[in-house]
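Just one protein chain is left out here, and the rest sit where they should.
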Amino acid sequence: MAERSRKQSTSESPDPIAERLAVRRTHKLYLGGAFPRSESNRSYAVTSSTGVHLANAARASRKDVRDAVSSARAAWPGWSGRSAHNRGQILYRVAELLEGRRAQFAEELTQATGLGRTRAGQRVSASIDRWVYYAGWTDKIAQVLGSTNPVSGPFGNVSRPESCGVVGVIAPQQDPLLGLVSVLAPVLAAGNTAVVLASEPAPIPAVSLSEVLATADVPAGVVNILTGHTSELAPPLASHEELDGLDLCGAGTQTADLATAAATTLTRILHPIAGEDFTADPGLSRIRPFMETKTVWQPLGT
Amino acid sequence: MSETVSAAANPDVGVSTARLRTRLHALPGVDEAGVAQRTADLATRSVKTSAKSRAIDLAIRMIDLTTLEGADSPGKVAALAGKARRPDPADPSAPPVAAVCVYPDLVSTAVSALAGSDVAVASVATAFPAGRAPLEAKLADTRSAVADGASEIDMVIDRGAFLAGDYGTVAAEIAAVKAECGSAHLKVILETGELATLDNVRRASYLAMDSGADFIKTSTGKVNPAATLPVTLVMLQAVRDYRRRTGRLVGVKPAGGIRTTKDAIRYLVLVQEIAGNDWLDPAHFRLGASSLLNDLLMQRTRLRTGTYPAAHHFTLD
Partner (left out) sequence: MAEDPILSYAPAPEDRSVASVAPSYGLFVDGEFVAPEGEDHITTVNPADAEPLSTIAVATRADVDRAMAAARRASTGVWSTMPAAERGKYLFRIARVVQERSRELAVLETLDNGKPIRESRDVDLPLAAAHFFYHAGWADKLHFATPGGSPHPLGVAAQVIPWNFPLLMLAWKIAPALATGNTVVLKPAETTPLTALAFADICQEVDLPPGVVNIVTGAEETGQALVNHPDADKVAFTGSTAVGREIARSLAGRNTRLTLELGGKGANIVYDDAALDQAVEGIVGGVFFNQGHVCCAGSRLLVQESVADEVLAALKERVSLLRVGDPLDKNTDLGAINSAAQLDRIRQLTEVGTQEAADCWTAPCTLPERGYWFPPTVLSGVTQAHRIAQEEVFGPVLSVLTFRTPEEAVAKANNTAYGLSAGVWSEKSSKLAWTAERLRAGVIWANTFNKLDPASPFGGYKESGYGREGGWHGLEAYLNG
């Protein structure tokens, strides 16, 4: 376990009214709608961008990865079976709740990344608007990606996109809120369920986001967020045979190994995009990779 | 599989599985989405004040108060019978339920506990709930319940045979059990949760009615889903149409999963708007339930007193 600095984090400013002792939050995993500690009972020290100790985050294990995939799998039929309109309402609700916690997220971002107040506030705004953006996509994906196909013969023929299933998401390491939202929200908008490995050095915004998701009508198990060492958690996730898609965004040097592990079961892969700008309009770039296309033939006749 | 069946109560049934198949598969289809919409629309019916008060008493009178557990004992059945006779000790105006429903070996206990009351004793028979026993065992099961004084028999159909398309076997079994019932009424449990489609529910309803059922019943309560509004709607349409064709009025009993007054009233609305008023009578419509009774009694008290009562004021069982 890393040696921990005894310095106080900046978030714990003394209460101005009374010299009371602040109550610190325990940073837990988000798994199947609940907030357990790691089954391994391990934690790791999280520091600010300047090296100040912030908190202990749960250090998830291979078994937590397994449990997270199981709960995502169990949640998938329900989530993908909801109407696209309803999924949109829920993603919009996430934006609404995030808006109410702007200050908390801005402060966590400042601590984690060293961004100034204004820029941190802008990143939070962009993160909220990103949820709104994908809330607006849910009921349009099929209209944009679907088609009626003019086949020869007395047949109707239509193609429509469907979610592929459980998607593993290795969140970007250096952009702990906007980056995380940018890779997670499209997975959900398409009707997939997710197992997220949060940024290893800056997991706190992800933990806070899980607390938002849990109260925003997102059904249990649709999103599972694990904190810990990416190098330890990513391999069992990538090779898990129940995994249908894998976003390697934050995989770094592990990318090739993880893609190789995932190839055994032909898991759909989204490779990291060099220099990806998370403030740019993403369009369908992060939706398409985790969708299947189903084509239905149907005879015409009396 | 038997190609030809005997012991049929209805001459239509003494025919081959192939002919039964022709008949059942000629019934108009059931569109699941349409049924769902109709039940959802009817579920918005608002039954208030005096109408609600009368609906609650009607629902109580329609209950088959049921205990079907491996742990059932004479004491448990006696307690249930007490509750059936006088559901609310604090309010003698609360009507008794229609029947008490128990396993065959507890029929005699129930009969003596209910002596002198109007509450009937019903018994599940035919190797309830799975029905996976030789026909002879099922008939013996029935005989024993009837001999001990059950006036209503709730049998299960052979869902395996039904799903395998062996309609002849299903029909013959119902007819054979009916023959054992004597004057007892026969309720035929379709176990709709295992039949899966509404087309199957309609076909099984006709098969049961043709074979002599006095009631068609949705479920054993041991399979999920048990009674649902869409399934009950299709069965109500079946008895309505069957009566039009044959003149015979067959009853309907949804069972399992009906727990609240709101649920019960939704079923009554369905009965009224689908089958009609003739079925709004304990002789032709029953609710198979246990915990429902206390909720009805609580709502009844609430209508009378204007305050929400606490569960501990109502008796167990």
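When the chains are written out, they are named A and B in that same order, and each has its own residue count from 1.
Heads up, the rule we're going with is that contacts are C-beta pairs under 8 Å (C-beta built on N, C-alpha and C of every residue); 3 or more make two chains touch, one makes a residue touch a chain.
Please read all numbers here as calculations on a predicted model, not as lab measurements.
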Residue among A:34, A:103 or A:144 touching the omitted chain: A:144
Touch assignment to the omitted chain, from B:55, B:189 or B:250, lands on B:55
Could you tell me which of B:205, B:220 or B:237 touches the chain that is not displayed? B:237
Touching residues on chain B - with respect to the absent chain: 28-31, 33-35, 37-38, 44-52, 54-55, 58, 237, 268-269, 271-273, 277, 280-281
Tell me where the left-out chain touches chain A, residue by residue. 84-85, 88-89, 92, 129, 132-133, 135-140, 143-144, 156, 281, 283-284, 298-302
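Assume only the chains that are shown with their structure count from here on.
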Using mean CA coordinates as chain centres, what's the gap between chain A and chain B in Å? 49
